[in-house]
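A single protein chain has been omitted; all remaining protein chains appear in their positions.
Chain lettering (A, B and C) follows the sequence in which the chains are written, and residue indices restart at 1 in each chain.
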Amino acid sequence: MTRENSFYGPLDDPAADAGHTDHPPRVGFFTDTSVCIGCKACEVACKEWNLVPEDGLDLTGMSYDNTGMLGASSWRHVAFVEQQLPLGRQETGLPDLPTGPSVTGVQQEVVAEGMRHAERGGAQLGTGPVDVGFPSFELPGATTGAEGRTDFRWLMSSDVCKHCTHAGCLDVCPTGALFRTEFSTVVVQQDICNGCGYCVSGCPYGVIDRRPDDGRAWKCTLCYDRLRGGLEPACAKACPTDSIQFGVLDELRERADRRLEQLHGLGVGEARLYGRDPDDGVGGDGAFFLLLDEPEVYGLPPDPVVPTRDLPEMWKYAGVAASALLTAAVAVFVGGGRR
Amino acid sequence: MGVRRWLDAWPVYRQLTGTDPLGRGRAARSARSAGLVPRTDEADRVADSVCPFCAVGCAQRVYVKDGRVTQIEGNPDSPVSRGRLCPKGSASKQLVTGPQRELKVRYRPPYGTEWQDLDLDTAMDMVVDRVLDAREKGWQETDRDGRRLRRTMGIASLGGATLDNEENYLIKKLFTALGALQVENQARI
Amino acid sequence: MSQDDGILREPRSDAGAADTGARPFGTDRHGPGKGRGGDGGDGGRERSMVPRAEFRSYYGRPVLKPPVWDWKIAGYLFTGGLSASAALLAAGADLTGRPALRRGCRLGSSAGLLASMYLLVADLGRPERFHHMLRVAKPSSPMSIGTWILVAYGPGTVLASAAELLPASVRATLPGRLVRLAARPAGLASAVVAPAVASYTAVLLSQTAVPAWHEAHRHLPFLFTGSAAAAGGGFGMVVAPVAEAGPARRLAAAGAAAELVTSRLIDRRPGLVTEAFTTGRAHRLRRASECLTLGGAAVAATLARRSRTAAAAAGLALLAGSVLQRFGTFEAGVASTRDPAYVVVPQRERLRRAAAGGESPV
Partner (left out) sequence: MGSNMAEAHPVGFQWVMEAKARGARVIHVDPRFTRTSAHADQHVTLRVGTDIAFLGGVINYILSNELDFREYVRAYTNAPFLLSERYRDTEDLDGLFSGYDPHTASYDPSSWAYESVRAEERSGCREKEQTDPFRHGAAGPAVEGTAAEIASDPELRHPRCVYQVLKRHYARYTPEMVERICGVPREQFLDVCRAWTANSGRERTAALVYSVGWTQHSVGAQYIRAGAIVQLLLGNIGRPGGGIYALRGHASIQGSTDIPTLFNLLPGYLPMPDTTHEDLAGYVEAIGPRHTKGYWRNADAYTVSLLKEYFGDAATAENDYCFDYLPRINGDHGTYRTVMDMVEGKVSGYFVLGQNPAVGSAHGKLQRLGMANLDWVVVRDLTMIESATFWKDAPEIETGEIATERCRTEVFFFPAASHVEKSGTFTQTQRMLQWRDQAVEPPGDCRSELWFFYHLGRRLKERLAGSADERDRPVLDLAWDYRMEGDEPDGADVLRHINGIDLRTGRTVNGYSDLKADGSTACGCWIYSGVYADEVNQSRRRKSRFEQGPYEAEWGWTWPLNRRVLYNRASADPEGRPWSERKALVWWDEEKGEWTGHDIPDFELTKPPHYRPPEGAEGPEGLGGDDAFIMMTDGKAWLFAPSGLADGPLPTHYEPHESPVRNLLYGQQGSPVRKVYGRPDNPSNPAPPEAHHEVFPYVFTASRLTEHHTAGGMSRQLPYLAELQPELTVEVSPELAALRGLVHLDWAHVVTSRAAVDARVMVTDRLAPLRIDGRTVHQVWMPYHWGHTGLVSGDVVNDLIGVVADPNVLIQESKVLTCDIRPGRRPRGPALLEYLQGYRDRAGITPRTGTRIMTAGDDDPGPPHMEPGQDPDQDPAPPEGSP
């Protein structure tokens, strides 16, 4: 089989590329955030099935999100974003009310300020904002209705490991604990992982992390064991409104395209697909999304690239440097005579 | 031969000889992964159940192994819930198997400052005594106009919305026979 | 249902459901005017990127996970480099008859190696599983490659230094003689691998999503080998008498030069990510490193030729400079993951340029 795109670029059949012969079709998630009701069933169903430990009881103040982000002990994460923007043609009921300016921005700043002082800059699961004397705010002309707010939307989105076509975590893993399954998903084998932590820095989405107490790296397995038993992954099965859809990736991509068309037709122009494109920096995601705003608003990188893309070049430069060192070493002995 | 098996168990060897030279897939798969199955496959039995939280009535399947609940998830056949569950329903297993469950009868005597242990049988008998005593204390045969009441105001009960119909039925039946009518539940709240 | 493609044995929870097509939001009231272009969303404002105040994030939470590695890995970057260049000097000294330099560097290189081993294993989440590193050989994983490089490098280094340590009583015995006989080829063998040991660590850091490390992937190899050479040279100056330390001084000077130049080049890279190197703790460490390295190199090229004390001082300065350089670089990486700006802003910029038809930069 061809190997030219093993490290980067479109790759039709990752499972085959990983040596799986006569394997099942590639499966994944299509998470349609336009129908997410933010109930967090996915987070709980995942934890119940995968026996993932509780990840901290801090109040984050990030709207209704008290999980904060994906991590070693949270393999699904529902983001909540309150914005002073319209959603399609939804009517918020705000017009003509005696309102002042919006606080959505303030909410963001208050939390962000507190996060900066939190462990790992807030990247540690379950860390809420540190109280640095939360800044208050002035609302000029509040309740005068002068500059009253009329637009509002509340975005919710369930994030998960992307199971990239080109997975940074998998590429860098030195033990083979991370491997590409016959379903083309990316899974950590807990009987192998020795907690070197390389995958944590290898992931361009900041998904995988190491559990401090346990020492090993953990992330969504797309319920590998359930798949092997012909069961739908726990989160997709539980999702009350089918915001999380599981299936054969090709079918999901068609479904997503139809959905996008429908939404644009309905005036929800801000809808866009994320991670669906096989030509993107990671060769397309096995778990992709329909978002209603830019990815970074949900805490996702706008244009992730698998580090492996530049690996050949890196080795090239490293080789040059190495030979330079060798040359220098020889030179310092031959040159310069006896002194 | 032993050497051969040992070699086969070594992914590097599998890389060199197999279909996965880059060692990112099949070659790297561990023995455990190769034999992985969902734990529900090992269940001794599966019980049809219903979510105990709100009143939507989502159908649940309860998987049991060696007399312990190993998984609770939705039943896709249900016309009510189509196999889906909310976060609370999804946490049902934790609800029924978690360490927060109290498993022993506890007793706090009047003016007591700590819980005491009590065996179930004794506790039941003590409750019987107290029921009869309370019934006596609060008994009303007639109202001030001599109309029949034949009831006791000494016993009250609250609860039922989380119980089975059969249980509510016995509760109401027994209390009515005892003449206790201050029987209430969440429906009033 | 085409959905049920035989991979599942029970009906999917969305089987027969239409709710996935739920028709959001509102009837045609505001007219299409309110509909927004799929590309920009509301973000016409945000698309004009670079001024970083403008960038958007999820409550300021980091997009990436900061490395779970701690000082041990930064330390290893140093000890590994030191070991490598010391091994080179040792081999050279062996061939050119500089016994003191040889002995010192052989011992130094294996000491560095052992330290490296300790640091690497100790940083694992499950140290008892360190041998799992030998399960696979993955070209895509610098750590895997590195493991095998060390496997190739280690034995020779250890053997060579063992020869130096043989007590007089054993030297005469047969095994003793064999060891001494093997010492040179062993030393040379490890010397051949040594440059790889010194430079692969650059790829180790670059082959990550950590912006500061990845963006600098062209420079890090030279920074690290330079730093290694400087450290090794410095070490040689400390352990060997002035008379034998010539090569060490020259290597130190050359390495220092390489290190300083690359370091400056890194600071001059365009783009936001450079700020991770030029601000904060990383910046302070690297400035200190530059001073020490510069000073050390200067002395190495001058006073150290005469005064052993000066040589030793210069050597220590170079060693310290190398240490600080490694910690500085490590810090820059961590800082670039803690702040989402380092991820969002450059990627936005890239998208903007791509949209503008330009090539997305490598």
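Criterion: contacts are C-beta pairs under 8 Å (C-beta built on N, C-alpha and C of every residue); 3 or more make two chains touch, one makes a residue touch a chain.
Since the model is a prediction, treat every value here as computed from it, not as a measurement.
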Inquiry  = Need the list of shown chains touched by the one chain that isn't shown.
reply    = A, B, C
Query = Which residue among A:Gly100, A:Gly229 or A:Gly319 touches the omitted chain?
reply = A:Gly100
Message = Among B:Asp8, B:Glu42 or B:Glu184, which one touches the chain that has been omitted from the display?
response = B:Glu184
Inquiry  = Using the touch definition from the top, which of B:Asp8, B:Asp41 or B:Asp143 touches the missing chain?
reply    = B:Asp143
Message = For subunit A, which positions touch the chain that isn't shown here?
response = 35, 37-41, 43-44, 47-48, 53-59, 61, 63-64, 66-67, 82, 84, 89-104, 106-107, 110-111, 114, 126, 129, 131, 134-139, 142-143, 149, 152-154, 156, 240-242
Request  = Extract the touching residues of subunit B with respect to the undisplayed chain.
outcome  = 45, 47-59, 62, 64, 67-69, 72, 75, 77-82, 84-92, 94-96, 98, 100-115, 118, 120, 123-128, 130-134, 137-139, 143, 145, 147-174, 176-189
Task = For the chain that got dropped from the picture, name the residues of subunit C it touches.
result = 11, 15-27
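Definition applied: only the chains that are shown with their structure count from here on.
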Ask   = Counting C-beta pairs in contact, does A-B beat A-C or the other way around?
value = A-C
Task = Find the most central chain, measuring centrality by the gap between its CA centroid and the centroid of all protein CA atoms shown.
result = A
Request  = Averaged over CA atoms, how far is the centre of subunit A from the centre of subunit B? Could you give it in whole Å?
outcome  = 35
Rounded Å distance, subunit A centre to subunit C centre (Cα mean) = 25
Residues within subunit B bordering two or more other chains = 11, 22-24, 27-28, 74, 76, 83-84
Query = For subunit A, which residues are shared contacts with two or more other chains?
reply = 171, 176-177, 192, 229, 231, 237-239, 242
Remark   = In the complex, the residues of subunit C that touch subunit A are 2-3, 5, 7-10, 12-14, 17, 19-30, 32, 34-39, 41-43, 46, 55-69, 84-85, 88-89, 92, 95-96, 123-127, 129-130, 132-133, 135-136, 138, 140-144, 146-147, 191-192, 194-196, 198-200, 202-203, 206-210, 213-214, 217-218, 221-222, 224-225, 228-229, 243, 246-248, 250-251, 254-255, 258, 305, 333, 337-340, 343-344, 347-348, 350-351, 360, 362
Query = Contact residues on subunit B for subunit C in the complex?
reply = 10-12, 15, 22-24, 27-28, 74, 76-77, 82-84
Query = Which subunit A residues qualify as touching subunit B in the complex?
reply = 6, 15, 17-21, 39-41, 43-45, 48-49, 170-171, 176-181, 187, 189, 191-192, 223-226, 228-229, 231, 234, 237-240, 242
